[in-house]
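FYI, not all chains are in this one, though none of them got moved.
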């Protein structure tokens, strides 16, 4: 049976991608941010996961409002970077773990979830940035396959935080029942606090961000019980996407150890950070 | 950095007065229905051919998506606050900033009604 070796949470701000593309990694403005990811990169190099399940949202690059799934699971062999307006970024395509994706979809449907089954789609910074932050950008090929889970966190109604937490629990069941010796990581992405629109634009909440980085490890049930409004109130209109970390957390055991935690604000207009969790 | 930054009293009317959370335009039912045309138009800019069409004749490109006079005007004046008020969502209209570059913090400042430096300092806690 497959093994879940850990959970990662991270921001996926497009400015991080732009900073990498422009070679700003080691500038005074960005270096502290990127350096905070070094321990996680080391952990990845040491543990070499085979599959990354990445929970993120498309930011209206690959999907339009005509059809918005509450959540969808990619089961393609390959996911190419999408054109977000500047042309597709020069990142190698992501290889899919299609066999597991189908197993996950089967498991979800058997457990009363209603995924969209996605066989052909491109991926935006929401998936690209986390992959680059943890694996670095490879020359040709990614050393890991991916299972993208797309969540609607933009068009209302967005899913309940508790629903995403429970989705994580079924994801774990799928990994544990998957007949394979592959090693899995689950990556929740998005956030932390930011608001890009309205008269409250530029809203940041570093204290709440840091509290979230503690609670996601120690009090996930509490965070899963929050209302959607409370997320938006606390983390801003776009920061509400933090609910996607609950899928990652739901996939892990109740007891976890925080291997690494990092926070930096603001990256562009966003409270940015990451966490690395291992089960006890 | 303080815990919560209150919007400065800029004298601007809020973008919409029936938001559940003040000054926080969510892509809820009403707003996205209103903004459907603008958002579809902006989504189109993910295609290089459409970007060329937008650059070549912006008004004609906007007409193709059936934008009304108010919407066209907001886009052509790059009035970000107004585009959002009309139901535009930032992730769509951000694609305009790929064709006609502007920093996202400038878009933020414009919506708040602050000059860029003040926005960076007061909202984002930057030392400028």
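Order of writing sets the labels: A and B. Residues in every chain begin at 1.
As a working rule, a contact is a pair of C-beta atoms (placed from the backbone, for glycine too) under 8 Å apart; a residue touches a chain by one contact, two chains touch by 3 or more.
From a predicted model like this one, the values you see are computed outputs, not experimental measurements.
Asker: Each distinct chain appears once here, so what's the real count of each in the file?
Answerer: The structure file's complex resolves to the formula A x2, B x2.
Please note the rule applied: only the chains that are shown with their structure count from here on.
Asker: Between chain A and chain B, what is the separation of their C-alpha centroids in Å?
Answerer: The separation of the two C-alpha centroids amounts to 25 Å.
Asker: Enumerate the contact residues on chain B facing chain A in the complex.
Answerer: 1, 3-5, 7, 10, 12, 14-16, 19-29, 32, 36, 39-40, 43, 45-48, 51, 84, 89-92, 94-95, 97-99, 104-105, 107-109, 111-113, 119, 122-126
Asker: Along chain A, where are the residues that touch chain B in the complex?
Answerer: Answer in residue numbers: 15, 59-61, 64-65, 82-87, 154-156, 195-208, 229, 232-233, 236-238, 265-266, 268-269.
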